[in-house]
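One structure below.
Removed: one protein chain of the complex. Kept in place: all other protein chains.
Showing subunit A:
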Amino acid sequence: MVARRKSAPGMTPGFTDSNKSWLTPTEKKRPLFGEEEEEEEGEEEMDVDEEQLDGEDDGEDDDDEEEEEDDDDDDEGEELEFEKKARRTVARMEREAIENEKEVRELQRGDFSLPTAAELEEEQSRPPDISAVRDRVKQVVEVLSDFNARREEGRSRVEYISTLVADLQTVYGYSHDMVELLLHLFSPAECLQFIEANETPRPVTIRTNTLKTRRRELAQACLPPHPAASLRPRHLPSRTSPLPCPRFSLLCSSFLPSPLPLRLASKALIARNVNLDPISKWSKEGLQIYESAVPIGATPEYLAGHYMIQSASSYLPVMALQPLPNQRVLDMAASPGGKTTHIAALMGNTGTVVANDFSKERIKALQANISRLGVRNTVVVNADGREFPKLMGGFDRVLLDAPCSGTGVISKDPSVKAEKGFSDIQRCQQLQRQLLLAAIDSCNANGDNGGYIVYSTCSVMVEENEAVVDYALASRCVKVVESGLPFGTEGFTRYRTKRFHASLKHARRFYPHTHNLDGFFVCRLRKYSNDLPAQLATKRGDGKETAPRRAVEEASGGEGEEGEEGEEEWEELDDDEEPAPPARREAPAVGKAGDAKKPSAQTRKAAPSTPAAVSQAVEGEGEGNPSMKKKLKAAPSTPVVVVSQAEGGGEAKPSMRKKLKAAPPTPVAVVSQEAEGGGEGKPSMKKKLKAAPPTPVAVVSQEAEGGGEAKPSMKKKLKAAPSTPVAVVSQEAEGGGEGKPSMKKKLKAAPPTPWL
């Protein structure tokens, strides 16, 4: 109401009386701003007369009377009394909500001012007043969510953010690093939601062990044992219960026809006063525990292996893995066995699950769980996951639930928020990369329906998730595929200065504040070749000794891990331990017009230390100049650089097209010029390519004339580059097709990129 009073005079400046001549107020209506405030509650009620009857008190207390009178007056009689009442209440509540919000906003706008440095210093000398700081956090977040409108004059965003960081540390006990990381990941408002969600525990959930029982039976009310139950051998399948209602807690007392043809293998949890519900639609095995009179981890059913206490988020990687009966599956970091046993259950105890874990201590829990849940198809190994490919390979499915910083499970382990920092994240990332490569190496791409790897962590950090997968995409023959999970937010394809492969959008992220699950990341990879990208490139090269191939060999000779990959058209060069972020021709980001800036940024970054595959689309519509053509012709079955361009533009000369087609299916590095519009390979192109830093690609396309003999200078450069993952240099994506001379400079000038 206060707001209203204020706003009324406030409106006058914009109010003109020009329509006064024809617009006249009706007599019946109440004056606009007079009574309204008193009668606010009933303002929108249908019946004005009736409204006036009890207009004075207008309170909720005589709602009933109101109703009755309302009814009497109502001629139509179509609406029932409670409907009307409900409608009125809803309308009133909406109005009130809007008004409240307005008031709050105005109050905030008026009141909040960011403390100055002096004030903050003074504040630090005193013990912190948590509730005041908490309020300030909220207000700062409010301001930041609409910064232009709400900011205080003269205070920069940085000041707000730094206050927010400091306050979040004080209120929630996070380390500085953690807050920074989270603020990188989320908007301030979402970050606050995330942090607050971490303060409350996630619901306890259990997974029904389908090897021993079924969800309904586990949850079922306890019945006196059916006479036939004890006679029937345990392992014979029994008929499903015909109970229609999914809400077990309702079932327990009332509806149960007595001689149910149930196999009563499991006595009900409900009979033990456990209040539970199916988890949700996406899981057929999960049950959520609301409250329990007994410790859920010590019931006879638990000990008999009818269920596993497991957070709902950890069903997801296994669901994404989709193991099939009779497959060979590897769980690389298996303890304490929740996922391993889930896999075995999905496979119906057939095939083989190899459960590995690094820690002998944790393996004890793993083994106990495996035995308890009646899983018989596992082999338990205690090995370093990084070394696993040396022990064994040829798996159809590999699950890597990598060890991580645990930023997704802060609600379970609050020590994470105070103890973890940048260095921990980086250390985890290093390990995760190695593990993921090992996981991929253990997988067999050629099996029937095989070759899938699922990478998951209970961390929300991009560094531990997308960055790791992106690294693997560059150094192994894998691609990201749909995870098959029905929900979750998409993975990042761009994060701060980093650009990841576009297919990473198929990865799934889960957050405590949006999904009420632990923070989780799941990414499903498909391995399409057992070779390293470099080997693949060589194979496709038909064994012809050509300059680029030599270059490739030289480059990839040093390290086994990094290689050049021709067929999938992205490559990476790496001249130190730290791999540069690979960019790929395949990436739509590179080829598409809209994303023009991204690739170029990346390009520049990647350029100096990483030779580039120059990217462009390969539709063969490229318009090459004659010299270009020759070159393409000349290098027939070698890693060939195709100069072409993306959807939009350039009409290729027919001859050019032919050549592109004629080129045998070889590892092709593509020189992209631009995505849209332009893209005629002008003579200048040549220069640019030359200018491009030492890339095998550049060699091919440009200097590799006559069977790919590189010019001496070029060769040298190639030699200098030790290993070959090649980043894509996309020149530009939009409009301006011709690589400008400045490009050259940029490439040269770009500093080596430290890659977190």
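Quick notes
The working rule: a contact is a pair of C-beta atoms (placed from the backbone, for glycine too) under 8 Å apart; a residue touches a chain by one contact, two chains touch by 3 or more; residues count from 1.
By definition in this document, contacts and distances are computed from a predicted model.
Missing from the rendering is one chain, named in UniProt as "60S ribosome subunit biogenesis protein NIP7 homolog" (options: "SKP1 component dimerisation domain-containing protein", "Vacuolar protein sorting 55", "Proteasome subunit beta" or "60S ribosome subunit biogenesis protein NIP7 homolog"). Contact with the undisplayed chain is limited, among A:Glu301, A:Asp331, A:Asp396 or A:Asp424, to A:Glu301.
Residue in contact with the omitted chain (choice from A:Gln193, A:Asn382 or A:Asn516): A:Asn382.
Of A:Gly374, A:Pro389 or A:Gly447, it is A:Gly374 that touches the chain left out of the display.
Checked against the full complex, the candidates A:Pro188, A:Gly286, A:Gly351 or A:Pro403 give a single residue touching the omitted chain, namely A:Gly351. Interface with the hidden chain, as seen from subunit A, comprises residues 222, 225, 229-230, 233-235, 264-267, 297-298, 300-301, 303-306, 328, 351-352, 354, 360, 363-365, 367-368, 370-372, 374, 376-383, 391-392.
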